[in-house]
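With one protein chain withheld, the remaining protein chains of the complex are depicted in position.
A, B and C are the chain letters, set down in written order, and residue numbers restart from 1 in every chain.
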Amino acid sequence: MTFNIIRSARAVLHVKDLDASRTFYEALGFVETESDDEHIYYRGLEEHNHHSLLLKKGDEASVEVISYKVMSEADLDQLASLFDRKGYKVKWVEAGAQKAIGRSFRVQDVSGIPVEFFSKMDTVDRMLQRYDQYRGARVQRIDHFNCMVSDVQKAYDFYTEELGFKCSEYTSSDDEAIWAAWLHRKPSVHDVAFMNGDGPRLHHIGFWLSDQLSLIHACDVLASMGYVDSIERGPGRHGLSNAFFLYLRDPDGHRIELYNGDYLTSDPDFKPIRWDINDPMRQTFWGHEAPDRWFNEASLVQNVYTGKTLPLQEPTLKKKKPTFII
Amino acid sequence: MTFNIIRSARAVLHVKDLDASRTFYEALGFVETESDDEHIYYRGLEEHNHHSLLLKKGDEASVEVISYKVMSEADLDQLASLFDRKGYKVKWVEAGAQKAIGRSFRVQDVSGIPVEFFSKMDTVDRMLQRYDQYRGARVQRIDHFNCMVSDVQKAYDFYTEELGFKCSEYTSSDDEAIWAAWLHRKPSVHDVAFMNGDGPRLHHIGFWLSDQLSLIHACDVLASMGYVDSIERGPGRHGLSNAFFLYLRDPDGHRIELYNGDYLTSDPDFKPIRWDINDPMRQTFWGHEAPDRWFNEASLVQNVYTGKTLPLQEPTLKKKKPTFII
Amino acid sequence: MTFNIIRSARAVLHVKDLDASRTFYEALGFVETESDDEHIYYRGLEEHNHHSLLLKKGDEASVEVISYKVMSEADLDQLASLFDRKGYKVKWVEAGAQKAIGRSFRVQDVSGIPVEFFSKMDTVDRMLQRYDQYRGARVQRIDHFNCMVSDVQKAYDFYTEELGFKCSEYTSSDDEAIWAAWLHRKPSVHDVAFMNGDGPRLHHIGFWLSDQLSLIHACDVLASMGYVDSIERGPGRHGLSNAFFLYLRDPDGHRIELYNGDYLTSDPDFKPIRWDINDPMRQTFWGHEAPDRWFNEASLVQNVYTGKTLPLQEPTLKKKKPTFII
Partner (left out) sequence: MTFNIIRSARAVLHVKDLDASRTFYEALGFVETESDDEHIYYRGLEEHNHHSLLLKKGDEASVEVISYKVMSEADLDQLASLFDRKGYKVKWVEAGAQKAIGRSFRVQDVSGIPVEFFSKMDTVDRMLQRYDQYRGARVQRIDHFNCMVSDVQKAYDFYTEELGFKCSEYTSSDDEAIWAAWLHRKPSVHDVAFMNGDGPRLHHIGFWLSDQLSLIHACDVLASMGYVDSIERGPGRHGLSNAFFLYLRDPDGHRIELYNGDYLTSDPDFKPIRWDINDPMRQTFWGHEAPDRWFNEASLVQNVYTGKTLPLQEPTLKKKKPTFII
């Protein structure tokens, strides 16, 4: 491989009411780098890049793109060449067209997910030691994307064989078809996960917290502000990934995961961990069921050329969720 | 009032398999003071009294009695006189008849709950600073009983007017009938709570933890030992009481609550807090629903004279659980 | 005893710069009930009384009074009678003379500490479940006073024999002279502690936190704001009391303790715990030494009649601090 994708880097979400979004994301402790009438640029406390979450005012809630950072401009070119060779229509976005970010290219990936790659983003002051500014969940940094796609095997193959991702854990059914896979570039459990379902959709964006109590405090803060309906699932412990988690729905229904406690996956001799789809401890180590809407609802994604949301395709595997909760 | 009930002090539970119980309660971090073939005496880490939970081998799971500690032997006599005057049949248990405990009396209370009062229990070494012995949930001390009774108003009246309990918080419906009440002697939210339902039954025993993470760790420990089905509800934050909670079912189905984070209720000017029965944040501040079995299932209690479990009576108030989850 | 002192209730501190004080106490998460040019009234998150800390603008840093709440107006009169009988000059302060507080009396106690008793204080909304307002150390409530006095035995005798306080723990030297004692009315380790030293002085005011991480976060917040010199001692675990602690110095040098994790002391059979003055684990269970200024410095207290600060008297016991750190 002649390119190095470093990590999941940012998401660009369309939201209908920036003020409503701001109230929600500020409660979680996101740092607002800057904003205007059409955009809010958020980052986590430890992030030195300009933003990891960009909210754009839009007519409907949707996902414009999810972005990965690559090591250098040369890596970016090599990666674009790969997509080109494989027959993908790469759309370049020149430097300056997007605030704070260098040139990038966007492409509909093998599952139809709109992905973007870039190597340069403006740097800003880290707030990691500005403890006086800590609020809510004390969000530290972006951690991963979770995508619902109609053919997980196909996504798995492309990301591992062509893009250099490694698998840390996966879920499969009795016939060993892959129902979901957790893939990483940085040595954590994942930068992106793919789950079987009506896709392409973005299921959630995971943000990393430094501790469990910040996550619990986030529940308390959101509840005290009237966001009870935003607390969708958790807090709980994932069996898969071992992370302590909380799933929230923002005012537009985009799902945010607060996440703490996975492990180092740096070594080539780490064997991907298999979970049976019907193991009740896979999703929640404590046996708790996820609510139906967690399985059924996700954010529509845009066509990178037209900006229109993509229609959904039926999943390859019939089971959309584990039998133990059906 | 010429007597002083100090606090909820211990519960005596019948269980079918002491070994199965021991595995469960040790995982939670209870300290075993002593045991024999028929009994296990447990206490929390900070407790200097011999036990706060007594498990007895029995043919069926039931509650023999829940016990309160009073200030002195004179208080005990005065309290017995009260029950006597009110027409209750008091059953004295002489000193020496129960291990580690002085003379006591038992009585079926106004709701049919088997209660016991004593003033003396053997003291033992506290384990509070034996951190090397801490395990699981690091249970600190007994905190409260929660009883399901058919007429909460009647229980409320007797405990507040005759026994000197004070109300910290309560739940009522639109017509102001009391659906549940939290009553205390020690200046915490409660030593005992009464909830409307098929009664008399013991809904759960609450044990106090010193922190939230011990409670989360308890989930992890229990799950890793295969006790997923024992994790019934939570972790979550109660709206009512503000406590961080976890409800567990022991191997016999007795319900144990791990509990942390209520507040000081020492002052006469503290006004009882009213919660509407249909306020979704009352039970779980974060809006989570309790499972049906949490509402419907509870431990049968014994007749203090015969040892037989008592039949259940229909509750006075029709709603057994809040409408928002019906 | 014909009166019931409920608990330590508030302190009145003179500070030289209210704005400087406000920046500090807000960082800790105190709730400002109200203020004017000469006063700031603070309370903790769970407190339903108007304030537990009153800062008054003054020419020098000093302690005007520390206040205890009693059960009723009748208790207040009985308590005043006791002081009167014992030859203390009681100074009544009529209702209305102090904001939010009913009539009270003040008196120089047996050690010269200016103490006040009252039964009524205005009630306000609790902020316990306004998690969106939580900041810094998330101070929950006032817990205790710690006084440096020249004759601990005398203070101990008066508070236990005349005022009805109970001893939870104490420090003594080889000859069993009491070097320090922890005394309570509410069933915690203490409402007031007396330590041997140049007195009368107020060593610190302890505020209760609900968890350890809020205390650690307080260090981070204060440090990020430039208050490194205010972090005097800790965080650490007290051997005596078992509490997790942090000692801070406010901008006037008044010492504030953040405190979490003591235990229930409700029972008459609880035996006071003796610590040897030279046991290194008494002060800090982990063996850490306290800095000299923690032993030597404390706030001067006022004469309740003149408002002048009192001169200091040499302590009865020669050792001012444990030998292991001398």
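Just a few scattered comments:
In this section, a contact is a pair of C-beta atoms (placed from the backbone, for glycine too) under 8 Å apart; a residue touches a chain by one contact, two chains touch by 3 or more.
Predicted, not measured: the structure shown is a model, and the values here were computed from it.
Of A:186, A:274 or A:293, it is A:186 that touches the chain left out of the display. Interface note: of A:1, A:20 or A:71, the residue touching the hidden chain in the full complex is A:71. Listed residues B:50, B:201, B:217 or B:282: the one in touch with the omitted chain is B:217. Here one chain is not drawn; of A:67, A:98, A:140 or A:196, the residue touching it is A:140.
If you put the missing chain back, the residues of chain A touching it would be 6-7, 46, 48-49, 69, 71-72, 120-121, 123, 126, 128-129, 140-141, 186-187, 210-212, 239, 242, 261, 263-264, 266-271, 285. Of the residues in chain C, those that touch the hidden partner chain are 212-213, 216, 219-220, 222-223, 228-229, 231, 235, 237, 244, 280-281, 285-288. By the touch criterion stated above, the residues of chain B touching the omitted chain are 27, 129-134, 211, 213, 217, 220-221, 223-225.
To be clear about the criterion, only the chains that are shown with their structure count from here on.
Here the chain at the heart of the shown protein, by mean C-alpha position, is B. The greatest centre-to-centre distance from chain B, using averaged C-alpha positions, is reached by A.
The centroid of the Cα atoms in chain A and the matching centroid in chain B are 44 Å apart.
Computed from the mean C-alpha positions, the centre of chain A lies at a distance of 49 Å from the centre of chain C. A separation of 34 Å divides the Cα centre of chain B from that of chain C. Taken residue by residue, chain C touches two or more other chains at 129, 211, whereas all remaining positions touch fewer.
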